[in-house]
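All protein chains but one are shown at their positions in the complex.
A, B and C label the chains in the order they appear, each numbered from 1.
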Amino acid sequence: MIMNLVVRQVVQVLFVIVAAPLLAGWIRQCRAWLANRVGAGLLQPYRELSKLLRKQPIVAHEASVLFVATPYILFTTMVVAGAMVPMITTRLPLAGAADVIALAGVFALARIFAALAAMDLGTAFGSMGARRAMLVGFLAEPALLMVLFTPALISGSTSLVVIVRQLAHHGAMLYPSMAFAAAAYVMVTLAENARLPVDNPDTHLELTMIHEAMNLEYSGRYLALIEWASAIKLFVYIGIGAALFFPWGITQSHGLAALPMAYALLVAKLAAAGGGLAVIETLFAKLRLFRVPEFLGTAFLLAVLGLLVRYLFGH
Amino acid sequence: MYVPIGVSWGLILSALILWSLLAFASLFIPKVPRIAPLIFPLGALGALGVAVAGLLALHGPPVATVSPLGLPGLPFHGRLDALSGLFLVLFGLTTVAISLDLTGYRAREHYPVAARIGVQYHILLVSLTLVFVAADAYSFLIAWEAMALSSYLLVVTDHRTSAARRAGFLYILIEHIGALAIVAAFAILIAQTPVGTPLSYTFTALQARHPDPTIAGLVFLLAFFGFGAKAGLVPLHVWLPQAHPVAPSPISALLSSVLLKAGIYGLLRVAFIVLPTPAPWWGLTVLTVGLLTALLGALSSAVQSDMKRLLAYSSVENIGLITAAIGLALLFSAYGLKALAALALIAALYHCLNHAFFKGLLFLGTGSVLHATGERNLGRLGGLIHRMPKTALLMLIGTLAIAGVPPLNGFVSEWLTLQSFLKATALPRPYLAMGIPLGAALIALVAGLAGYVMVKFYGIVFLGRPREAGLAHAVESGPFERAGLGLLALLCLALGLWPAGVIALIRPAARLLTGADAPITVGYAGARVGVAHAGYAPVVLWVAFGVIACTAILMLRARSGRAARRATVWNCGHPLVGARMQDTAEGFGQPIRNIFTAFLAVRRRLPAPDDLTPRYGSVVEDRFWENLYRPAARGFETIFIWTAALRPRRIAISLMFVLATLIVLLALAP
Amino acid sequence: MVLLWIILIPLMGAVILGALGQRNAGFSGNIAVSAATFFAACLMTVQVLDGGSFTAWHHELFVDTLNVFLVDLTAFVALTTSVFSKAYMQAEVRLGHLNAARLGLYHAMYQIFIFAMLLALLCNNIGVLWIAMEAATLSTALLISLYRTPAGLKAAWKYFILCGVGLALALLGTIMVYFAAHSVLGPHQALLWTRLYSVRGRLDPAIMMVAFVFLIVGYGTKVGLVPLHTWLPGAHAEGPTPISAVLSGLLLNVALYAIVRFKALASGGPMADWPGQLMIGFGLVSVLVGAFSLGGQRDLKRLFAYSSIEHMGLATFAFGLGGPLATFAALLHMTAHSLTKSSVFFTNGQVAQTAGTKDMDRITGIVDRNPALGWTLMASSLAIVGTPPFGIFASEFLILIAAAREAPWSVPLLLIALGVAFAAIFRRTQAMVFGAADGARIPTPSSLLAPFVHLVLVVVLGLAIPHILAAWYTGAARLVGP
Partner (left out) sequence: MTPWSSPIDLLAALFLLVAFAMLSQRRLANLITLYAWQGTILTFSIAIVAYATDSAHLYASALLTGLLKILLVPALLRRLARRLDVQWDRESLVQIPTVMLIGLGLVIFAFNAALPIAAAGHIANHAIVGIALASVLLSLLMMILRATALSQVIGFLALENSLIFVATSVTYGMPMVIEFGIALDVIVGIFILGVFFFHIREQFDSLDINHIERRED
């Protein structure tokens, strides 16, 4: 029994780590297709990571311990987050260790370390990026919380496992309130993962970049860890979204038999989400930084509407 | 003549006596410098005793005692119950650290100042202890005012600067007005004693009086005002950002960590124990004020550029969070949901402990920085992590704790608070049930802002490049200071890692206040606390974290073992990189100033087109200064002038007053 | 017999001291006489403790629970003040503020003043009471103008005229009481407290009401009730500091004592609450006006003179409320205020002498120039604004309770007044005590002994009131309160 649990846990962790770059590659590929480009192929992220891991990292003279430690911290926090989300099965040992609020907290921890590390060298871009990232972070936080409250109120608990069980019972139809929450969640995900229209992940335009500005000074394995961590972050966000809004197929049985099916479904969900993300990123242009508060404000509004709708219908 | 009974009273009494002796002994520091190094460590010892006494009181039954002193028929009563026990623990542990820090701090001061601090500090400790154990209105008020006065004297330690005097006066004024409100509250409550019977003025006796709702509401409002003034609730918070910068850092730490909590303690004591079951509007008032305070505190701290002002405003924010949770608890118990009230209270009390520890840590650390660099202005600091690494590490713990991220203690109380807000749907009134969860969003916003502020604080002070040449000579803080910091950092870690144990300590207090037990489950052999199937197990998080981190590091070592090469900063290839190019405190404030202009009184200074040396600047002031305090001050001045004008200069006029009075009274005479 | 001694000792002392003139022996002589008086008062107290209240000398003198502690208080403060005045006045002469030739007058008048107050307290005869008050007025008028400065003369003149008129009205009131009484008691006993009190129910209410109006306006002028207070600030500010101390600490008390006695008489009849209402009204107005006048002051002694108006108003208000609690509080307030206020004046006088000015804008950093003086100033100001653990806090707390019970509408007014008074006084105190010092360090003056003693006693009043005192208060409350 214990063995069984450990196996589930380890397998999910490995899956998250390994599959995250693939998701990133998939999204890039979709965007390439949508832009009538050939694209670099699904495996491009792996190539980049292995190249970075091989290179010798360069660290500035002024760098402190914090600077060197941060990539590991980022990577680890993301993996831990991934380990706690019931994407495949609800019978996950670590799932009980943290609920959705704690998950948000874990992400906040990562964000703070990233920002601090960016300020460590005292470069203009670093501190600017740190500031902007923190700005987006604290604006997204209330919206995210409101999004999470809707399912939490429906299921009477903030534990993802309970939420998944509750919502999965409800059958294939989405709660009306959850529709609003889902829309808000998408917006929050875009903001938190530095995707368009909030941030552009694959340019280095000095004045507009947020997330990239924080990694400018990183190289070699450190950069690899950071890139990998952000890939995992996106993966986990989509995983949480899947668990909240499309919980079907997440097994609740003890047996291992149902797992392959669950994995297959998860892959399908991820693919769909990735495609959707690509579409959004192709359709929207990047917002000016001062529009970001409005963007997240809208997300917050939608989430609150979701809450109120839930009161209206009583579920 | 009664004698106090039991170990806990023995400990407390001996601490009181010890502190009084130390206060007396401090007078002789200038004469006999030899005794100086002993005084503050001994004070720490007393504090330890008080903390132990508090621990004992937490689980034992309440122990009461009566002192021979007091007005005739009104002797002083003391009572040790779970609530006072909890706050004694908070006070004792924090004070141990602060006394240790003062041991080092005192070594830097010249003797007369050291003597003053020694006297006033120990008197303050005595009065604080009495505040927490007093069990009747009169002795409580005496202890309360003694606390206010001694802390005021400590604030004006540097009384030759006008800033210190102004801040001190503002502080004592708001203190005293608050105290008057509290006096009035107690007086009104005591006046409910039926005529002929001896005045009932002990808390237990007042509990027995059941004043009618209007009286109770009035008393509650007065008490809320008075204790709010102490705790620094909007709009009475203005003294904090003034008093903290001018006070010696250990004193700022004590103010923030313990004295503000004394206000919370009083509020809890009166609202939950002395007064009858609350009316819903009490809770709503407290909740609203709390949320407002939290938001304003967070926003204002984000735009500060003085280390201690920033921390002061962050104290305002934290007090706001605590008060909001208390308001929620009041609301719950108004509708008879005792268990949920207990939950909210546990969140509030947990945050009290957290704030005491991490804010103490941060202020003491600030003190070390201040001593090392002589700078309070963020614009002139930076890169200290290289000069004072140990302090920097300890401060990092405090920073993460106050930012409210797992696995540190700040997050636990935030988590509990959010959980209790989520439970607000249980309230019978639809408006409340719909509206209050939105308050949780405000709390999330505030938590996010706290993270923002702390990144600004830590990043600018410790990271980056030194903004002044002088910083190169900064030195690591001394062993005593580091001991103090270390103790508080340990407490932060402990409270973060073992919530179940802490909650076990708080439970009795919450039970005492609400009469019910909070629906908090403990699992994973005490590692996990749960509310409604949702759980949080920091230890498990840590373990998973450690395992994964280690494997990652090992694998990477195996994969590419090449050590990193040191080089100059790349910075997108820009050739010149200097301290001036880093983001400043004002720069960090800029987005806040833009987004939340409505909440802040921002005065921007923009260059004219023909400026030869164009300079941008912006000053942020507390809105309440220009909208509330200045007008009030002006109003009183005018009244003063009027009364002065009424004074007759001529004897004839004075005689006319006499004649007029006589005639009026004769006309009125029955 | 001892009662007779209490009033005779200062009278004879006055003659001797007047004869001594400006010799240095005058100072010690003054202390000696006051000490003897205090000793006699202690003997009397012992007798009272043994046998309760008694009368003497054909019932012309008497002592009961209402005046016993006032007599002790007066004798005690007179003693400490004489101790203080030795060091202080010697310094005044040395600094050339005072012509040594007037020291004989000063000491003689001081003793006569004490004699008059003790007589007023001890006499059983409302006519003698009036005479004693008049004598007190005349003697202090000379003391106030001791410096012969224009301001001093003006203040003394104002004091003389206003208090003279006031006392004349009080005399009319006394005469009316005599009308009311002599039909009941006959001409010979109609002026004796002890007899009047026993028949207070049968005195004609119509006359008593009018009489009380005259009495409260008359003696109220001396208490300094607004709007009859206009003489008070000047008289306190311009006289020598020891005199300000006894004026504020003792004379106001004695006048209030007279009012309270008459209230006890007047509220015996059917219209019992009219005197109370009058006193409540006067008290509140005085508290408010006194508090708000504090704001505009620059002169050190004037500031605290206005605070005396405020505190006397508070006591009057409490007496007006009536009832055991309020009266107890009022008596406690009288005691605490006279101790505190005299120590305040001692300290301020010392400060003014040190700084060479009474203008508070020009006094700073006392604590740096002399820590002991600075902290005493801080402590006595805190005591006078009613912060614990000083006695005034206790009395104000009880008064607030009584007010909340008897007249709830007055509580906000009282709170405002107390807050304003605190702000106004403490702002000044802080500015004087703290700040950068402008001047050399000075040695601790020996005259600080008196304020130390007073402050200790006030703390005792705040923390643990002796049971004898409490018993007296309760008895007096029973005597006064309807």
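Everything that follows uses one rule, which is that a contact is a pair of C-beta atoms (placed from the backbone, for glycine too) under 8 Å apart; a residue touches a chain by one contact, two chains touch by 3 or more.
All figures in this text were calculated on a predicted structure; none of them were measured in a lab.
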item: For the chain not depicted, the shown chains it touches; value: B, C
item: Residue among C:L172, C:A431 or C:L479 touching the omitted chain; value: C:L172
item: Selected from C:L20, C:V210, C:A245 or C:L400 as touching the chain missing from the view; value: C:V210
item: Of C:A35, C:A91, C:L153 or C:A372, the residue in touch with the unshown chain; value: C:L153
item: Absent-chain contact - pick from C:I16, C:A35, C:A56 or C:L138; value: C:L138
item: Hidden partner interface residues of chain C, rising order; value: 125, 127-128, 130-131, 134-135, 138, 141-142, 145, 148-151, 153-157, 160-161, 164-165, 168-169, 171-172, 175-176, 178-180, 182-183, 187-188, 191, 204, 206-207, 209-210, 233-234, 237
item: Sites on chain B contacted by the missing partner chain, in the whole complex; value: 649-652, 655-656, 658-659, 662-663, 666-667, 669
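Here is the rule we go by: only the chains that are shown with their structure count from here on.
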item: Third chains touching both chain B and chain A; value: none
item: Chain centre separation (chain A, chain B; CA means) in Å; value: 36
item: Approximate Å spacing (C-alpha centroids) for the pair chain A, chain C; value: 79
item: Numbers and ranges of chain B residues touching at least 2 other chains; value: none
item: In the complex with chain B, residue positions of chain C that touch it; value: 157-158, 161-162, 165-166, 169, 209-210, 213-214, 216-217, 221, 227-228, 230-231, 271, 274, 278, 289, 292-293, 295-296, 323, 325, 365, 367-368, 382, 387-389, 393-394, 397-398, 400-405, 408, 411, 415, 418-420, 422-424, 426-427, 430-431, 434-436, 462-465, 467, 470
item: Touching residues on chain A, where the partner in the complex is chain B; value: 13, 53-62, 64-66, 68, 72-73, 75-77, 79-80, 83, 94, 96-99, 101-102, 105-106, 108-109, 111-112, 115-116, 119-125, 127-128, 130-132, 134-135, 137-146, 149, 152-153, 156-159, 161-162, 204, 206, 216-217, 220-222, 225, 290, 293, 300, 304, 307-308, 311
item: Touching residues (chain side chain B, partner chain A) in the complex; value: 382-383, 385-386, 389, 396, 400, 403-406, 411, 414-415, 418-419, 422, 425, 430, 433-434, 437-438, 440-442, 444-445, 447-449, 451-452, 454-456, 458-460, 463-465, 523-524, 528, 532-537, 540-541, 544-545, 548-549, 552-553, 556, 559-560, 562-572, 574, 577, 579, 581-583, 587-588, 591, 594-595
